[in-house]
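A protein chain is absent from this complex, but the other protein chains hold their places.
Letters are used for the chains, namely A, B and C, taken in the order the chains are written, and counting of residues starts over at 1 for each.
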Amino acid sequence: MVTPLDIVKKKRAEAINRIVGKGYLSTKRVYVGMATCEIAAGSKEVMEVFQNAAKQGLTDVYLSQKGCAGRCNLEPTVEVVEEGKIPVKYGKVTPEMAAKIIERHLKNGEVIKEWVIN
Amino acid sequence: MDKKMITIYIDDKPYQVAAGQTVMQAADKVGFRIPRLCYHPKLSIEGACRVCIVELEGARNFIASCAYPVADGMKIRTNTPELRSARRDIVELILDNHPMDCHTCERDSNCELQRLAYSMGIRKRHFEGEMKHYEKDVSGVAVIRDPNKCILCGRCVRMCSEIQKTSVLGYAHRGFKTVVMPAYNMPFRDSSCTACGQCINVCPTAAFLEKDYTQELFKKLNDKSILKVAQCAPSVRAAIGEAFNIEPGRTMEKQLAAAIRRLGFDYVFDTQFSADLTIMEEANEFLERLQGKGKLPMITSCSSAWMKCLEQYHPDLIDHISTCKSPMSMQSAMVKTYFADKIKRDPKEILSVAFMCCTAKKYEAARPELEVNGMRATDLVITTRELAWMIKSAGIDFLAIKGEEFDHPLGLSSGAGTIFGTTGGVMEAAIRTAYELATGETLLDIEIGAVRGLQGIKEGKVVMDGKEIRVAVAHGLGNAAELLDIARKDPNRYHFIEIMGCPGGCVGGGGQPYANSNSIPLDEECLMKRAEALYTLDRNKTIRRSHENPDIQRLYKEFLGRPGSPASHKLLHTHYKQHFPVGIIPESLKQQKPAEPANK
Amino acid sequence: MPVSKYVITLCDGPSCMQKRSKQVKDVIKVELEKAGLADKVRVITSGCLGMCAKGLIMIVNPGYVIYGNVTEKDIPEIVEKHLLKKKPVARLLIEEDHLYNRFYRVFGDVNFFGKQMRIALRNCGIMDPENVDEYLALRGYEALAKVLTSMKPAEVAAEVKKAGLRGRGGAGFPTGLKWEFTAREKDPVKYLICNADEGDPGAFMDRSMIEGDPHTVIEGMIIGAYAIGAKEGFVYIRAEYPLAVKRLEKALADAKREGFLGDNILGSGFSFDIEIRLGAGAFVCGEETALIHSIEGSRGMPRPRPPFPAQSGLFGKPTVINNVETWANIPVIILDGADWFSSIGTEKSKGTKVFALAGKIKNTGLVEVPMGTTLRQIIYDIGGGIPNDKKFKAVQTGGPSGGCLPEKYLDTQIDYDSLAAAGSIMGSGGMIVIDEDSCMVNMAKFFLQFTQDESCGKCTPCREGTKRMLEILTRITEGKGVDGDIEKLERLGNMIKKSSLCGLGQSAPNPVLSTIKNFRVEYEEHIAAKKCRAGVCEGLVTYEINAKCVGCGACKRVCPTAAIAGSPKTVHVIDQAKCIKCGMCFKTCKFSAITKK
Partner (left out) sequence: MADTVVKTADPKMAELRKFMAEQKKTQYNDEASLIAILHKAQELYGYLSVEAMDEVAVTMKIPTAHIWGVATFYHYFCLTPKGKYVISVCLGTACYVKGADEIMSKIKDELKIKVGETTPDKLFTLQEARCLGACGIAPVMMINDKIYGTLTPKKVTEILNNYRKQG
């Protein structure tokens, strides 16, 4: 008999497959905070910068949104998660900074230390 | 009532009380009288005023005894220093936002808040500050509203929505700015208020009052150029004694006739006379309908609040309504025609005043369609309360006065006319006459128990000429709505329906004396006693059937011809039409909005 | 600095502290120095990681390698093998896969988060809230499946009861017990409500949770519905949160599509559906019975209890109401077990609590800490202390229903009972830090103004009493306070607390009573000396011009009452009799030449 647990486990496998297909576990993932507070602080504009970059060929990056992690005074926040590395968290990101994060961090692998949240 | 008995401790003493009741109910039964304000036994529990708080052992806070159920072994304290202080502060807070004009207030010495403040020992205000300030709404012809006096106990709101089910009143806004008002804060005259006046009855203060016409009347009573003619409704005599601290249930009809005369009236007639007249017309109309001339069931039309309610909320039933005017309006019509003719006075020089138990009669009197020959038929309507005040104000010793009789030719009445004042009375009186009209025989078993009493909806049947006549009676507009729904679902269930707008019928009218310090508004026992007084009057009369009233017989002989004649149709019958109160007007029907009766 | 190659997180929870976490940390530093790794590895300590039985816990990132039962002796081996040779020390490895741990894989190296323990917020900030796939990948809906597969409804309620979870909305009623009461009712129709009418000014936990991880709340609700036998549930959410509503709608649609909601959930035969109901801006609707009235389409006015909603709630049916955070805890309790959950926190308060940290504090934001964490730890270790070297004055918890606690209470443990004993409440989780620049009388006035404005107006003590209290407070802040005002506030406050109909009224005087208790001197100064030491209450401030004045005349020009005199380039003077204390001169002066006293 198929139990609900079996169904969910199957669904989970399928779900992971789906998002992996979109790059979920890819080497580079970028999460942009998109809660009300983050948007109020300007995260929509930041998100657009990343979205445009993705359209223009930043293909090895999985771009996603996330809810508020609770760092109100540092919003908008952006996380860059790379396999095998400590995830990097940027705070008070502006669209200009986002462009630099793409250039320096995502393309060249350089963590921009002075913007990292401690 | 084989409820489980449990033990509760009140102020450290054990008491056996029935389970399933509230702390307040239990305490009442064993001789405690916890102070209270928003509580009313006939209405839902509000728990808002917090005056009835008591201490419950184990509870962090005080509990409202009106709302808290008893439990076995619970320990209640009703009179600790902390509790007394809290209660006093609560009542004081109400007073701090209440006009301090007791001496000029209509409810002075008859105000629950005043009594409460006195018994709490409040002799000083500690927390004075901003007070609410609202316009008094005097737009209505019957009921006026003074939100400044309102203490937000919500009894009127519950009365209006739970008992009367008209939901005219509601809370608006919130917090300190909460006000009780009709929708959109519209003037009362434009609202769907039926003017039943029950809000006045249950209000502990003077937030609702009837529109006062006593000063106007006093002025006119001194006018020598006009003839002052009074009429007095049955239930006024059953209740006015209470305004003079007499136990409910003593009738004062002869004292009333005498006192009204001393006020300066030239003639004092009895509305019971035209109650008999109403029966003549109504019984005739019913028999006609039974013969297929008109719709069945036929529904009575004596109660003014009910008539406004019908026009607004039950327009589908307009064809079922008896076309008979109410006894008050029939009486006034006869005063300004038959009687004026008889004494050869210009009806324009006659002031027709009705003393009624009812606030809605003030509204009815102002209805344009009830005019007679272009004149207003009833010039002024004065409630029982107002009449009692006028008697006191005029220096008449009501209790010592020697009784007098009502005047002829519109003052003699049968017992049937008397019992009009209580729920089921119209039905009973109508059956007494209709039976004889239909069968030619006198109904011997004259007291119809099935339609008596305070049950919300009563059903009965009589066999008349071999045919079973099924009747039903409802009092209070909420019960009425319920009964009408039954009748709508089962159109052949009833032949005849009596509806009275107020709980208990006219004896419970919105213009009756306020409950005093020993009673509560709408007390069933009080209503029963008033009703019983009328039944006793009926029982002691030799003439107990309307058609046997010789003055009625004479009126038909001299003036109207027969029941249902063209003359009686002109003067004693009227018509009703759908009425759209502001707020519930469908877009498509807005143009057809009828004119409101003018504000007097 | 923070971009190290490795981050070692040492658990510094009470249990691990006993297992010498401090000493171990020192040893690590020494060993790193020896190995020449001192600047390549960061060592941080965190709050309880929830694996107390296997303490001392150490986590090495990246890779999220967990070591248990670590002692000083193990350190050289870990440094040698793991950090230098990149081979984990197998004998110390432990397998723990708690739901909440995921968060630390991303955020574990940040002090702000390291000291926290994220159960309700476990997915907030690490997943796309609009993508059910990401939730599923994080073991989403597994708790639901577990319940449907192997647990009877009564077992679910019992598990929650055993976990010791108490209502996170503020009152702290045991959740499992509430479920049992409701399940016990005979009526076949039962309802379930998620209270997301977050109204405390300065609190936004519920919004963040729904915006960040809506499925968790939904999953918790379905599990609750299964436990009590409800077929229908409601989320009552503020209309002021459009994004949260949008995400919740999306999540509900996804859950329905995936078969987690609706008829015959996952083939189990159990059916349940959830509907969203928008609030309309009434704080009092956070109160259970008011909320019920609001869903029923009425004014949100509370009614006396009993009967409790568990007996007679929505549409007169037995109803369970829990707030967002409570529901978000449920899937964790089911998957990680009541035993694990109840190992966190204090004796009577289990699990964690989310706070919205705001006010005069460096790191504002949402924090989730185990019960038993002290106020000091939150404010200084997580919040980073007071900015601009200002002095701490008080911390306000519980929003408008709570109280202000001064410095001496900073070591109070956060749990329902300790906070209450200190004179405040847990509340739904607002935490406002107040520094020396704030006036406590003015703070009390602010909160009372709020509750007074939000009073539904039904019961006398709250409607009339809070108004009078506010008038007295206003009078005091305007310098018109008189002798006896404090006593009047206390008298009214205590009466309102004990006599009001609902929780809003019963707690409305708390901010005033607690500030009187802890800062009575400030009240007395306002009344007797007409002085506001923080310089906040405008009516009590005096402005004076000091020697720094260059005589530019700017203040003179802005003064609306012509109270300032002086010729150019000389020191100006304020005529105190004319001054209306508007503060315009103070704001205008560019030379700090005007002092406020």
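Note that in this section a contact is a pair of C-beta atoms (placed from the backbone, for glycine too) under 8 Å apart; a residue touches a chain by one contact, two chains touch by 3 or more.
Bear in mind the structure is a predicted one, so any value in this text is a computation, not a measurement.
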(message) One chain isn't displayed here. Which of the visible ones does it touch?
(response) A, B, C
(request) Can you work out which residue in B:17, B:56, B:169 or B:483 touches the chain that's missing from view? (result) B:169
(request) Check each of C:102, C:139, C:207 or C:556 against the chain that is not shown and name the one that touches it. (result) C:207
(request) For the chain that's not shown, point to the residue among C:312, C:346 or C:364 touching it. (result) C:364
(request) May I ask which residue of C:67, C:103, C:179 or C:241 touches the chain that does not appear here? (result) C:241
(message) Please identify which residue in C:116, C:289 or C:396 touches the non-displayed chain.
(response) C:396
(message) Suppose we count only contacts with the excluded chain; which residues of chain B make the list?
(response) 161, 167-174, 181-185, 192, 583-588
(message) Suppose we count only contacts with the excluded chain; which residues of chain A make the list?
(response) 36-37, 39-41, 71-75
(message) In the complete complex, the non-displayed chain touches which residues of chain C?
(response) 198-204, 207-208, 239-242, 277-283, 294-301, 315, 356, 358-360, 364-365, 396, 399, 430, 432, 434, 438, 446-447, 450, 456
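Note that only the chains that are shown with their structure count from here on.
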(message) Please tell me the distance, in whole Å, between the geometric centres of chain A and chain C computed from their C-alpha atoms.
(response) 26
(message) Centroid of chain A to centroid of chain B, CA atoms only: how many Å?
(response) 73
(message) By the touch rule stated above, which residues of chain B touch at least two different other chains?
(response) none
(message) Applying the document's contact rule, which stretches of chain C touch chain B when the two form their complex?
(response) 282, 299, 301, 303-304, 306, 452-461, 463-465, 467-468, 471, 488, 491-492, 495, 497-501, 506
(message) For the complex, give me every residue of chain C touching chain A.
(response) 1-7, 61-63, 105-107, 109-113, 121, 123-134, 136-137, 139-142, 144-146, 148-150, 204, 207-209, 211-213, 241, 243-244, 258-259, 265-268, 358, 362-367
(request) Over in the complex, which chain B residues touch chain C? Could you list them? (result) 45-51, 53, 60-62, 64, 67-69, 82, 85-86, 89-90, 93-94, 96-97, 126-127, 129-130, 151-152, 154, 171, 173-178
